[in-house]
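Shown here is a partial selection of chains from the complex, left in place.
Chain IDs A, B and C follow the sequence of writing; residue 1 opens each chain.
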């Protein structure tokens, strides 16, 4: 079975996992058009220069790519990030960031996705492209 | 003045910044040979599959590259990540991960570094290459 | 002065430069919407497995990104590739490949672009994201 949209119950499992809870990142939607994430940048996300650490930005890009792929894969499959590349085009200032992921190519074993993060003013904060390996996940 | 090793007081400023505190990542050393980081992976770092989220891994790679560069730069300069690329070669299982960063090329405005993360068994968990812009930082 | 489209005379200078001539790659168009390239893959482009070598694919991606940026920059500026990342999603089989580049972010000194290459059947062959440094080029 191929999903057209990830079930809200599955999104909640992601939103309740350790990392999402720790950093306060949430997936709002993941369907055949892509994924939508939000995070509110606060001082606990920042490095010494006062803006979001690359790990926070890269984490949301990675997640946005992965959930865009999962929404296009059979429900009993998972995917693991083989590698990703992210450009950081503007500082992640305190305030809300929005992340969107989409599929570039869905191969039988390897899938490629991209994601972007925008700030509240619409400026692009980061852009990524990543490679994922599909695997049988037992419904996770 | 070019530093041969970042002052322990500067390392502590990094260790006490928001992101490092939130995720429990620590820089142990940063000098002209490179940087050394540690993190203890716990359930709060994990995604739904039970291993460290890509954001945690990417965050330590980014930091390890940045502090390897800072240790080779004048004390009144900072650097910002323009982009980074990370390969994830093994799962970040619960337990201690060690990150090391080193300089590939120190240009006048643009610098390039790499980093690796190893698990407790010595297996390579991740490997990265990143591009950084140098800037006048007022001692931060 | 910002160009809305690169002058055909400038495109011809690119098409006549050493590398473009050597590999038989041509830029057809570069304007504010992006760039368009074509290459006919022949046996002289192939590796031992009989499909286009990564260098041919990466070269067209790099060029498609660069000319998309140049078309949005003042005519007296050039740009140099700082780094690029390319996914190879399908073999570059003998036949025509089409490359398109577009701008992700045009910073004051650093610019980010992406490009894609498609095969004659429409399948995506490669996808890239790259980082470029702007410089004063004296009209080159």
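Criterion: a contact is a pair of C-beta atoms (placed from the backbone, for glycine too) under 8 Å apart; a residue touches a chain by one contact, two chains touch by 3 or more.
No experiment lies behind these values; they were computed from the predicted model shown.
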Exercise for review: With 3 chains shown in place, count up the copies in the whole assembly for me.
Suggested key: 4
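Heads up, the rule we're going with is that only the chains that are shown with their structure count from here on.
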Review point. Relative to subunit C, which chain has the most distant C-alpha mean position?
Key: B
Check your understanding: Between subunit B and subunit C, what is the separation of their C-alpha centroids in Å?
Key -> 33
Revision key, fill the gap. The distance between the C-alpha centres of subunit A and subunit B, rounded to whole Å, is 21
Study note, to complete from the structure: CA centroids of subunit A and subunit C: separation to the nearest Å works out as 28
Exercise for review: Can you tell me which residues of subunit A touch two or more of the remaining chains?
Suggested key: 85, 87
Revision key, fill the gap. As the complex stands, subunit C meets subunit B at residues 82-83, 85, 110, 112, 131, 133
**Study point:** Contacting residues of subunit B [partner subunit A, same complex]
**Key:** 13-14, 17-23, 42-49, 52-56, 58-60, 62-63, 78, 80-88, 91, 137, 140
Review point. In the complex of these two chains, what residues of subunit C are touching subunit A?
Key: 85, 87, 89-90, 104-105, 107, 112, 114, 124, 127-129, 131
